[in-house]
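Note that this complex is displayed minus one protein chain, with the remaining chains in position.
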Amino acid sequence: MNMNMNMNDFIQDKNRISIQQEQEGKSKFPKNQWYVVGLSKELKDNLISRKVLNIPLIIFRNVEGKAVALEDRCCHRGMPLSSGTLENGQIRCGYHGLLYDGYGHCVEVPGQDRIPAKAKVKSYFLIEKQGIIWFWYSFDTEPNISDVPDYPYHEHPDYLYDGDVYHYQAPYQLIHDNLMDLSHLAYVHLKTIGGNAKIHMNAEMKVVQNEDQVIVKRHMFDSDPPPTYAMAYPFKSKIDRWQEIDFRVSHIRIWTGGIDAGSDSLENPDRNGFNMRGFHGITPETDETCHYFWTMATNPKQDRENIANVVIEQTRLTFDEDKIVIEDQFKNLKQFESTDMVGIHIDVGLVRARRMIESLI
Amino acid sequence: MNMNMNMNDFIQDKNRISIQQEQEGKSKFPKNQWYVVGLSKELKDNLISRKVLNIPLIIFRNVEGKAVALEDRCCHRGMPLSSGTLENGQIRCGYHGLLYDGYGHCVEVPGQDRIPAKAKVKSYFLIEKQGIIWFWYSFDTEPNISDVPDYPYHEHPDYLYDGDVYHYQAPYQLIHDNLMDLSHLAYVHLKTIGGNAKIHMNAEMKVVQNEDQVIVKRHMFDSDPPPTYAMAYPFKSKIDRWQEIDFRVSHIRIWTGGIDAGSDSLENPDRNGFNMRGFHGITPETDETCHYFWTMATNPKQDRENIANVVIEQTRLTFDEDKIVIEDQFKNLKQFESTDMVGIHIDVGLVRARRMIESLI
Partner (left out) sequence: MNMNMNMNDFIQDKNRISIQQEQEGKSKFPKNQWYVVGLSKELKDNLISRKVLNIPLIIFRNVEGKAVALEDRCCHRGMPLSSGTLENGQIRCGYHGLLYDGYGHCVEVPGQDRIPAKAKVKSYFLIEKQGIIWFWYSFDTEPNISDVPDYPYHEHPDYLYDGDVYHYQAPYQLIHDNLMDLSHLAYVHLKTIGGNAKIHMNAEMKVVQNEDQVIVKRHMFDSDPPPTYAMAYPFKSKIDRWQEIDFRVSHIRIWTGGIDAGSDSLENPDRNGFNMRGFHGITPETDETCHYFWTMATNPKQDRENIANVVIEQTRLTFDEDKIVIEDQFKNLKQFESTDMVGIHIDVGLVRARRMIESLI
């Protein structure tokens, strides 16, 4: 685990604290959460310019190689710092050359010896852990590192994973809605992992909930393995399948897979068999747009690299299809004043997830 | 004549009636009118997604082949139904598969036996007649089929016709303005049917009006036939020409043509000679955009198909030119706060047409 900055240093930084107070009370998004702001694979010796939760950020690695985020606005005349250049873990503005360190403090004003006390930009608290870069979103509460979500399948020896970042022209909750219901697979994903609509729709669904999670489970026994499964895993014959959705405010975990019929209890979270473990970090960009950070981890037994690649690429195709549907849905919703929606049985998960978000805003 | 649905069935449909009450009092467009919503040639076994009068519609043929229109918004989670698929005269939503009939009633919820009572979408009343699909726009008044406009030149044995649908980045009344004045031909249509500006501008113009129509007539005697006329019709020598505009709220009919000089009274509406009968259905899409449905019917004596095609294609060119002018005009009007306009003699028709619209809003 790779922690950014010393926690005490950071919390005592007056710059950061005053920022948070200034914005108090304005959010439309759940506060006091760790949100995904990037994947480690995106951030090498480059700059990332990314707006999250209505805050334009520049993300880069500081002199120690740790991921840091500053407000993307030079304190001098407002240039985006992301148009500047990285100099050994510090960022130089491309207009008049002010140089900032990873805390957002100006450390050089060309042609001027004294650095004005106010010459700094807001900095934000990041933690990079298991290939995911998390961003602490709060107005008044200090971050607790032990609350950073743990995602072991990015460092589990049996698993291989990869992923990507999608930008959505749709608000984040429409992606929640989509992921909380696996039955749309039958219609949206006809060309990839979709199957017989009736079987998907009719499988028994259990929903459980606690303070931080909504869990939707569907188990289908004694089925034929679908083609992707058969390709990826040496099943003997019929299989028991699971689809399990674990909703949290900042991200959703979706476990799907199958095991030789009757060979283990599907209630065992460490059950064997073929596993597809999807991570879905969904972070608002603005009120009407969001970022979608996904990874797919799988545990092939043989020909591991190849099979993992195939599973990941098939996953990507379904996400591409979802993106078209969801953006289309949002565009349409905006055409109508009415927000009436008629509920059906598959909505139970999304209704609970929306209720949880609602309670936090 | 091909009537959609049984009138009594339709009127008693609670779904439809409640819709109309909900919207009451919001319109910026003349109510209790049949507007053109499509040409029959557009609608085969396809879906049309079209917004008219600020209402997003999906238009398709129901199981009996009759044109129907539903609000383009799935009652479940708001997907455009026009992203779905047509299944034997019913429309299936592309997200979770709800199936709707031509009345907008949900007839299937995949994976669920009971169909919720509220699972339906608004439906609208269409009549398809003589190649034109008409849409009843009202908040409180039931449609009267006998009020659907009659347009016999789409089924007259002497006439051939064709047409098209244009989308305009301009409000519908700017097209009215354009069509109510034939004198712009001289300037806008230099390359096609335009002629000597002075002759057009100076011909005597008569305007008559009743409750539902504004009629502008211009007759020009003993003229040379313009090239298109000479090509299309075996005139002996000089001709008497007419230009007659018949404005109605939902559409405009423009009759132009010529006859051997002195061979008939131009007051005879069934006069012989070369006739170009233009139908112009202009339906608001939004406050700032509209649809323009046009057809051109003509009565060549010989080489009928060829000559009709030439006349229709020359007509198309003039409409293409008008579109550029009108969209340009609208873009410019939006730049200015002032709406002052100075009237000139040719405006008499458009002023009356605007007054009629005004009285209906």
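Things worth noting here:
Which chain is which? They are A and B, in the order written, and residues in each are numbered from 1.
The rule is simple: a residue touches a chain if its C-beta (ideal position, glycine included) is under 8 Å from a C-beta of that chain, and two chains touch if they have at least 3 such contacts.
Since we're looking at a predicted model, the values are computed, not measured.
Contact with the chain that does not appear here is found for just one residue of B:264, B:313 or B:328, B:328.
From the set A:96, A:206 or A:301, the residue in touch with the chain omitted from the display is A:96, counting the whole complex.
Taking the whole complex into account, chain A touches the unshown chain at residues 51, 56, 72-73, 75-80, 83, 93-98, 109-112, 116, 118-119. Contacts to the hidden chain, counted on chain B, fall at residues 177, 181, 183-184, 186-188, 197-198, 200-202, 325, 328-329, 331-333, 335-336, 340-346.
Throughout what follows, only the chains that are shown with their structure count from here on.
Chain geometry summary: the mean Cα position of chain A and that of chain B are 50 Å apart.
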